[in-house]
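Note that this complex is displayed minus one protein chain, with the remaining chains in position.
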Amino acid sequence: MAAVRRLVIDVLKPHDPPLLTFTDQLAEIASVDGATASLIELDQEVQNVKLTFEGDDLDFEAIDETIENLGGSVHSVDQVACGDAVVTDRRTLQDG
Amino acid sequence: MAAVRRLVIDVLKPHDPPLLTFTDQLAEIASVDGATASLIELDQEVQNVKLTFEGDDLDFEAIDETIENLGGSVHSVDQVACGDAVVTDRRTLQDG
Amino acid sequence: MAAVRRLVIDVLKPHDPPLLTFTDQLAEIASVDGATASLIELDQEVQNVKLTFEGDDLDFEAIDETIENLGGSVHSVDQVACGDAVVTDRRTLQDG
Amino acid sequence: MAAVRRLVIDVLKPHDPPLLTFTDQLAEIASVDGATASLIELDQEVQNVKLTFEGDDLDFEAIDETIENLGGSVHSVDQVACGDAVVTDRRTLQDG
Amino acid sequence: MAAVRRLVIDVLKPHDPPLLTFTDQLAEIASVDGATASLIELDQEVQNVKLTFEGDDLDFEAIDETIENLGGSVHSVDQVACGDAVVTDRRTLQDG
Amino acid sequence: MAAVRRLVIDVLKPHDPPLLTFTDQLAEIASVDGATASLIELDQEVQNVKLTFEGDDLDFEAIDETIENLGGSVHSVDQVACGDAVVTDRRTLQDG
Partner (left out) sequence: MAAVRRLVIDVLKPHDPPLLTFTDQLAEIASVDGATASLIELDQEVQNVKLTFEGDDLDFEAIDETIENLGGSVHSVDQVACGDAVVTDRRTLQDG
């Protein structure tokens, strides 16, 4: 399998654990070099969060499992970069 | 033939295999140095995805075949860069 | 625990102490290398401020406690970057 | 004559040969270091494509001839950079 | 106290002294390495100006006093960067 | 006289000579290091073009004369940079 280098996912999580603890636990996964969480929106019960991971070969199963253990769920996988080179998605004339 | 260095395609795929596995398999093709998939939109049955590939000489037939083997189809080829130099498409006054 | 490297929070604070003193006290926390406060809006009683912190391992409890001691409160945690690498949140096709 | 260093043209082409083959053949022209094609729009019969070429001294006649041999036609020349230095067109207050 | 490294303030000033003299006097303050004034708007009696200061440890009291001596007043403090590192405020998904 | 280093002009030209030949002839002027032409719009009789020139000391009379010899005319001078340093026009709060 080719290495997964960068991953952006859209996650729903409860307010507890708070975003900082949540992100911190995800960054502790062995294959994760760094994780950044950005709040998209929140209501009284859930937070909708965009999570970006970078690593030499990200282990998505471990990420997904950790999110579920923390009470969250992956709503969608929004971007995946795989391979020896990390390819940047640049805007084309077809992007709306 | 001149070398194909960068390729952006618009692809329709079923939900299974998931985007990560799908992209990973494409990044394993010998001529592909890296592949990045970005979700454009999804409905109950399909995902519409923008795929960007980089390599020294991308083999489109192998890419197309792998996509079909994974149950997907190329909807359109949105950008192609060929040659010794990778030319960046910059915005001109004629771009809407 | 993985290191917290960058933190963006949305804070409500009274007019006194003024923003400069407020930010300065937060930048004095041992784990904080630098803090930047940007005014979002103000009315007669409170200021709504975006605070960005960077450090090798930010101590959120100390930050939260200092904000409360200064009469303010954390309204939301808007972004958290954890791990050995500081991952930049880049815009994807899913960002509105 | 001064050297033509960069050229952007708007081209109409039939669906066959496909964009990748089309661009590849243009990148094979001796004076072309690299060629990038971006899809503007397509209907059932034609593709409207933006083509950007770079080289030390681009031979437009050869480019035009190759496009015609491939069944396409140059709709307009949108940008030309000539001379020892490649001058970048930057936005001014007069650009709409 | 942590060092104040960058400061952005919104100032109202009379037309006299003119903006150049006004800014020049502020840049002469010992703790100020550089000051940039940008006109926001003007009416017949006042100018509304955005002032940005940089220095190793800006002395806000001296800045405020000089502005008052020149007939102006600080309308709001819009941004403050404190600490050993100058942290850049980057746009997040929560910025309107 | 100070040196003219960069010049942006708005030009009307007939369709013949075509834009590539037109730009190429302008780039051949001794004082011109590089010239870039960008199509603004065209109708059946004329092309409206934005021309950007760079050089150590651009000779505007020679540029203007060459444009007239090629059947075109300078509609407006949109930007001029003169002096030892090429100063970049950056956006201010007063730009609409």
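A, B, C, D, E and F are the chain letters, set down in written order, and residue numbers restart from 1 in every chain.
One rule holds in what follows: a contact is a pair of C-beta atoms (placed from the backbone, for glycine too) under 8 Å apart; a residue touches a chain by one contact, two chains touch by 3 or more.
Every value quoted in this text rests on a predicted model; they were computed, and no experiment measured them.
Residues touching the missing chain, restricted to chain C, are 38-40, 50 (touch as defined at the top). Although one chain is not displayed, its contacts with chain E can still be listed: residues 8, 10, 18-20, 23-28, 32-39, 42, 50, 52-54, 76, 78-79, 89, 95. In the full complex, chain D contacts the hidden chain through residues 92-94.
By definition in this document, only the chains that are shown with their structure count from here on.
With steps allowed only between chains in touch, the distance from chain A over to chain F comes to 2.
Farthest from chain A in terms of Cα centroid separation is F. Chain B and chain D have Cα centroids separated by 22 Å. Per-chain CA centroids place chain A at a distance of 39 Å from chain D. The multi-chain contact residues of chain F, meaning those touching 2 or more other chains, are 38-39, 50.
Annotation, chain-chain contacts: A-B, A-C, A-D, A-E, B-C, B-D, B-F, C-E, D-F, E-F (touch as defined at the top).
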